[in-house]
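What you see is the complex with one protein chain gone and the rest in place.
When the chains are written out, they are named A, B and C in that same order, and each has its own residue count from 1.
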Amino acid sequence: MKKLINDPADVVAEALLGIAAAHPDLRVDHRHKIVYRADAPVSGKVGLISGGGSGHEPLHGGFVGPGMLDAACAGEVFTSPVPDQMLEATKTVDGGAGVLHVVKNYTGDVMNFEMAAELAASETGVDVTSVVVDDDVAVQDSLYTAGRRGVGVTVLLEKIAGAAAEEGRPLAAVAEVARRVNGNGRSMGMALTSCAVPSAGAPTFDLPEDEMEIGIGIHGEPGRRRVPLAPARQVAEYLMEPILADLDFTGGDGVIAFVNGMGGTPLIELYVMYHEVATILEKAGVRVARSLVGPYITSLEMAGCSVTLLKADDELLRLWDAPVRTPGLRWGT
Amino acid sequence: MKKLINDPADVVAEALLGIAAAHPDLRVDHRHKIVYRADAPVSGKVGLISGGGSGHEPLHGGFVGPGMLDAACAGEVFTSPVPDQMLEATKTVDGGAGVLHVVKNYTGDVMNFEMAAELAASETGVDVTSVVVDDDVAVQDSLYTAGRRGVGVTVLLEKIAGAAAEEGRPLAAVAEVARRVNGNGRSMGMALTSCAVPSAGAPTFDLPEDEMEIGIGIHGEPGRRRVPLAPARQVAEYLMEPILADLDFTGGDGVIAFVNGMGGTPLIELYVMYHEVATILEKAGVRVARSLVGPYITSLEMAGCSVTLLKADDELLRLWDAPVRTPGLRWGT
Amino acid sequence: MTVELAALERWIRGFAALIGENTALLTRLDSAIGDADHGANMDRGMTAVVAALDREPPASAAGLLKQVGMTLVSTVGGASGPLYGTFFLRMATASGEVTSLDGPAFAKALRAGLEGVVARGKAEAGDKTMYDALAPAVDELDSALAAGVPLGDALGRAAEAADRGRDATVPMLARKGRASYLGERSVGHQDPGATSSALLVGAAAAAVGPSAAAP
Partner (left out) sequence: MTVELAALERWIRGFAALIGENTALLTRLDSAIGDADHGANMDRGMTAVVAALDREPPASAAGLLKQVGMTLVSTVGGASGPLYGTFFLRMATASGEVTSLDGPAFAKALRAGLEGVVARGKAEAGDKTMYDALAPAVDELDSALAAGVPLGDALGRAAEAADRGRDATVPMLARKGRASYLGERSVGHQDPGATSSALLVGAAAAAVGPSAAAP
């Protein structure tokens, strides 16, 4: 396991020092491990916070800024942050219009955000609403399990709900937009190689040279199945088939198509994958309205990719196109 | 060797199909493997073209757009493009004010661009000037060798010269700015793991689990030396020491500090590295005026990073801050 | 026989030591069906717990258990942070401001903790979670005490029940937590949280010690 780090225990704290130094228009609360907008709280605006385990960069800290998140809480690598962090972030960004918690659907994240919301209710007067992202079709959805994981849609949701908040909409309306994004988005991922958690000191899983893992999560959680290595064309089909089977993406105003890199896969391969995805969409009669290609929700150095489709309407596209100024996504300003 | 590709021979062509599909504001000439601005040629503006082997994405195709390159020629993976491509790109972007060729200093790139310039001179009336980027302090500079390699400074140069061209400066002035950037910029890189050229089908080099390569190039060319794995702090010193020894970066209006990912290294590690670099700069009395952290000039899936420092003056900073709208760098518009 | 404040402290410190020794094991188990952080999570939390005990020695059972719970909530994160945190916070509430707990009171506090885990995480028996080690232990403690077994020995039996519960997670198909994503593929692996929970119960038995042999 080769990494550009010092002590594994210090990775998150030191990365936050780097983020603070590299992005003067962000602020970092090093004690609470929170990245927040320099102008927080924005008076009258709904605050958007998210957070989760580290190791998925640019998610979430790289999506803090005007038009997207107001604050992000950084947990240890692949470990949900603790309620104190979300509570502090909630206080920091509340501009009087309440705060939306964007929570990826993992048991740890859900419980820690839940405790934070309980604390916010008992200790502060801040109005908190939570939205849970659960878009990963690799996981069987059921009332009796932890449900689907939150993956690629998180990026699109933070962008779109962030734009809705920036427009001055009230908390309920911002939450409604966020839920609409989650309801209309689906993802599926795959890995060619494992990631290695710094403190674990070894790869999370073994994947033979001639196999790949289909349906993998963003923490190296094993996926749906292992299959022999196959060309990009076949990989795209493995990922697209369950996504297209889960929701009808035809009609409407088209989709936002997002090919995400898991961290270790070079951009040239992501473009090869995007070409395959676009080809499948065209065959399926799905119109691409917007696209995004790159490593936006990663899994440390894992090689692989995920595909996310979001069925968009006119309003979601307008919010997607709205200005955003964060380290990870930036346009229109 | 695990890759998200189809036939290794088709990687570049298919990635270009992906780029074309993902970026409607770019145009791709698939026959010549050129990415160019949708509005090319921009009348009266100096055209900026660059190009080189593929596998370094987002360089160069991801830097095409207003405020940066007018066109990029994509060679085979790690292989300089051929003169026909540069000639075609030159014709495509010439808006009457001449074309600047940005050439990374590799024998192949230099010779192919040279032939293209000869062809442009004999076949077209286009005024062509070339700037060679050679910023890699890992390589001994000498009249009798191929000289220093062009690496990280290329990104900064394309941005800054692109801004100068966008301002409407004449060819000689744009070339002067470009040469100033090259003269004031230095880089050094390192690798934790090898890359693998798709057509070669195997890693370019073997690097034992407990060693790293210091001074590596962006094609997996072996570096200055192999040393035992070391913490990020030590790696930063290995890279910074030769850079700071080569040029005095104190004074002036500070530096643009750029920590670049080689492709396989996650962003969280790049921020850890940036923190170390910023710490060393502070100790050395070098002021950081601007910074850039991320994978911008990569070497396929190689894990590792490089550091680039550019000694800036007021004018270079203003040009750096000027609006840019490309897939890889985007701000201010 | 009662559990004195000092024994509670021995329990917690003993648990911290066991976690320290088993960090790699817990992470390895979590690599197989999770995300390879359970060892690091628990070790970070219990190290902080011990530091807090050193810094501010609590004056009551409730004080100690609350300190442990709060520290775990604030330092562990993940699924195990809120779950173990809630476990100790509920134990604290059930214990009250006393400096010693008799057998039934300690058992009642443990059951309150277990109920907290269920309230927070909604796990049921057989879901392949820490519940599957904790619940049999708490049940065994209750029935041993009801049968007149002295507390020390009863905790020993509870620890054995926890170990059996932990082992029983191996063939289970996970329905809660990260392992549930695996479906069928979770079968055949021991649950990391059940493993740390068995250490927790074992540490309690060790801290209280076996009852003196009847003369």
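Operating definition for what follows: contacts are C-beta pairs under 8 Å (C-beta built on N, C-alpha and C of every residue); 3 or more make two chains touch, one makes a residue touch a chain.
All figures in this text were calculated on a predicted structure; none of them were measured in a lab.
J.: I'd like to know which visible chains would be in contact with the absent chain if the whole complex were considered.
T.: So, spelled out: the chain left out of view touches B.
J.: Per the definition of touch given earlier, which of B:10, B:84, B:246 or B:321 contacts the omitted chain?
T.: For the chain that is not drawn, the touching residue is B:84.
J.: With the missing chain put back, one of B:23, B:219 or B:275 would touch it. Which one?
T.: Among B:23, B:219 or B:275, only B:219 touches the chain that is not shown.
J.: Which is it among B:6, B:50 or B:204 that touches the chain not included here?
T.: Hidden-chain contact among the options goes to B:204.
J.: To test your reading of the contact rule: which positions on chain B touch the chain that is missing from view?
T.: Those residues of chain B that touch the unshown chain are 53, 75-84, 106-108, 111-112, 114-115, 138-140, 144-146, 149, 197, 199-200, 202, 204-205, 217, 219-222.
Heads up, the rule we're going with is that only the chains that are shown with their structure count from here on.
J.: Could you classify the connectivity of these chains, where an edge means two chains touch, as line, ring, star, complete or other?
T.: Chain contacts: open path, no cycle.
J.: Measuring from the mean of all protein Cα atoms shown, which chain centre lies nearest?
T.: Looking at where each chain's C-alpha mean falls, the closest to the middle is A.
J.: Quick one: which pair of chains has the most contacts?
T.: More C-beta pairs are in contact between A-B than between any other chains.
J.: Where the centres are mean C-alpha positions, what is the separation of chain A from chain B, in Å?
T.: Each chain's C-alpha centroid was found; their separation is 29 Å.
J.: As a quick test, compute the distance in whole Å between the mean CA positions of chain A and chain C.
T.: 33
J.: Listing for chain A: what residues touch at least two other chains?
T.: Those would be 77.
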